[in-house]
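Mind looking over this structure? Questions follow.
All protein chains of the complex are present and in place, except for one that has been dropped.
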């Protein structure tokens, strides 16, 4: 009589005491998704932690790659990224220079296709058709196919070894709530990565969330670390003067 | 000088005073999605309203088609449905009889494919690949294609003229919050239908919801009607005895 | 002697790794919930939109808008969440559910599963069965060893319409625990007091032991 399969699953004891422990196993050549729209919603401590771990040859999958020398800009400065899959370079001078001298390989794709490819990976869909990019460089070399008279291209699922996610609150099972537009790509990335690591402003007890208000269920999260202090830099701080002494946004 | 396009958009004055007004334009032969997992999350008043409107030859797109003579069972009894796209028939005797005597055309598809096809329609994806159904009757006649050594079939987007959705709360723009498992297929249906009609237990003012906690943004909703009383029948009421005088679930 | 239904369920519970996500099919698999040890970080997923499904509610607490995939009233444990069906089937189809415990009408020696329709019989529907069978990381089947009429359910080749091809990894019946291997069915253990011949007699396929 053989014993039943009782090896431990991945949904036990997710809370890690340090960033380094949360990043265990993220090694050279890893494919890493990093949440955030620009600097908004970056997992700041995890981004620093990867740098401190001394890994290299990473494939970075992120909408942007840092700006104003903040966020993922440090990864580019430290030359630990071999390839970038992103949608927007913007004024990231490090990336522009590395693209120009071919020291880094950059694949720029439409933002909707970017997130849909990750969502597909997480949802068990190996490929899907989309009209976005038809007639552009994005469509070059891709299968074209008409549906109902509209030309589409075939796009494939995009997965990763790790996803580094910034949460507003997390519970010990890994249920996440985000804050405002800091949510962006993180939920899709969490579903598409083999190991999803969450850096949260606050670790709350199990049961703290109303079941209807969990933004990302813990099934998509594997490690959790609480980091109370964040810089949350303003990328473009825009305000307007108050009409008078009182009033509010 | 011609005038710019100023015809009114579909996101104005969504609140309707009656179920009949909310269902305006739903005519013979319409393709109608109805939310709910069994009787849980049915738009009860809208379902009755369609019956009272006297329309016929409907294509019903719903996970189930009523049970215990409740919910959509009334549509079958009244013979207003020509075709059903569903995932589960269960003990719905009306539907079994009509399937047997071919008085109704029934397409039964896997539940994940069902919701993904609606989600695809709402997200501008005309078709996608999935391994679900490969090697079964579901795959017959469909394109097969291997990705990474796994065989998949091609499935197409599923859209509708109307979606009839039950909400817990709705605001005048059509932002929706659901209650527990009454959410089920409704968000995907709302995105996939030309006209989405929401029946809500409560109409709340604009701004009542925290922006982070809207389950279905109003962009996917076109008409709203408040219906305070619902039967919410138990399909299979299961309870356990309390261990003693106090205690709770 | 053989396993009772509750004993099958208890034996199945031993297949559940601590810290895993499990989906329990309708019928016999539902009974497994009562046998999962507390504090084991096992989370039950219900395809109609719950992760962290709890037991049936105490009398008076039942909510018709909080049900499981069998449409029975249930509860949610602390840390549980609700979501829409697209998210739920992303979990299932995306390989995030570690184990699905399903019922069966027939299982073939190559792992083919038939559990949704009998030719000529009343079709109840597919529901989430095909998605679970194709999407969950591991498929465990719980079933009576033979049908009420004494027909074998473990067979060389399914004669009933398939739910998914080559997916079943282990089967627990009232007579035995049996694995699907590249060589075919292989005995893992016998139910107490059951003889190997009895197990083989109720099968329409070879059983390696």
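Which chain is which? They are A, B and C, in the order written, and residues in each are numbered from 1.
The definition used in the following text is that a contact is a pair of C-beta atoms (placed from the backbone, for glycine too) under 8 Å apart; a residue touches a chain by one contact, two chains touch by 3 or more.
Here the structure is a predicted model, which means the values were calculated and not measured.
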Partner chains on view for the chain not depicted: A, B
Sole residue of A:31, A:119 or A:223 that reaches the chain not shown, by the stated touch rule: A:119
Options A:161, A:213 or A:232, residue touching the unrepresented chain: A:232
Subunit A, residues in touch with the chain not shown (by the definition above): 37-41, 63, 67, 86-91, 96, 99, 108-113, 115-116, 118-119, 130-138, 178-188, 215, 232-242, 247-249
For subunit B, the residues touching the chain missing from this view: 1-2, 4-13, 119, 121-125, 171-173, 175, 191, 206-207, 209, 211-212, 214, 217-220
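Throughout what follows, only the chains that are shown with their structure count from here on.
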Category of the chain touch graph - line, ring, star, complete, other: complete
Chain whose averaged C-alpha position falls nearest the assembly-wide average: B
Centre-to-centre distance between subunit B and subunit A (centres being mean Cα positions), rounded to whole Å: 32
Distance from the mean Cα position of subunit C to that of subunit A, given in whole angstrom: 35
Distance from the mean Cα position of subunit C to that of subunit B, given in whole angstrom: 28
Where subunit A touches two or more other chains, by residue: 123-125, 211-212
Multi-chain contact residues (two or more partners), subunit C: 50, 76, 82-83, 89, 92-93, 135
